[in-house]
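Have a look at this one.
Of the protein chains in this complex, all but one are displayed in their positions.
On to chain A.
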């Protein structure tokens, strides 16, 4: 067994970890589609899908079989290259962002020193999925959806970055592991409460979830940018949205709720519990809130959230300087 040197073993373990994280992220995204429908049923006082398997637990498999065997249709008026590329961007950019999330002290894919910036970069790339998907479909509803998505992204990406700069300033690093370790005593949700609130809003906007789902509003746009998609191409947009939900929940937990820190239970359990709590919050928001008008969403972003994050950053910087004058 001479080829089994420590370096090779270490890299094999790292690869296995990355693979497990990838699979768990995708599966969790898929499972969330069913969990969301059950939870919505519970809160809206109806049953939800409960026919397939015990308590509707096999609904996911039924959905999967259906979506895989649908005809994969590309409209003749569509721009083929971009039409095929868009769902791949949607899925890949979000899945790549899982790379930076540290799950436990020794689980995680990459330990980048620009960690958080990598997420911003991927969130920036993710916009093109919606833009290209909407434009290449050659459909006016899809185009309106894409237009809304890009306008919404421009108004939310700016303060999403600023909302997290408070955390970065307190830690003194973009590295996610450093950020988690800095929260050993006090979770950042308390000193950075406004940063947390604004990042939660921006995170919902990034995933195009309710109440920021104007790009795909069913009632007015008949599903917006992915209206022409069918089969697994639609599936990738659909699962991508839930993967984005998981990603934003994991980011919130890592940045504001101490990551794996917690008493008694092992780190991975704490991480999973916190992420699950935020996933449920996402669903609850969808169940509880109506969809605001499109221009109000944008003016809320620019006129309320952006000044709030700027003031938050200013105060954070002042407190850091007062507490520790160099």
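Brief remarks on what is shown
Here is the rule we use: a residue touches a chain if its C-beta (ideal position, glycine included) is under 8 Å from a C-beta of that chain, and two chains touch if they have at least 3 such contacts; residues count from 1.
Criterion: contacts and distances are computed from a predicted model.
Of "Activator of the mannose operon, transcriptional antiterminator", "NADH-quinone oxidoreductase subunit J", "Carbohydrate ABC transporter permease" or "Serine-protein kinase RsbW", only "NADH-quinone oxidoreductase subunit J" is the UniProt protein name of the chain excluded from the display. Across A:109, A:147 or A:164, the single residue that touches the chain missing here is A:147.
Contact with the chain that does not appear here is found for just one residue of A:11, A:44 or A:81, A:81. The missing chain, though absent from the display, is touched by one residue of A:94, A:123, A:251 or A:313; that residue is A:123.
In the full complex, chain A touches the omitted chain through residues 79, 81-82, 85, 112-114, 117-118, 120-121, 123-125, 127-128, 131-132, 134-136, 143, 146-147, 150-151, 153-154, 157, 161, 172, 174, 295.
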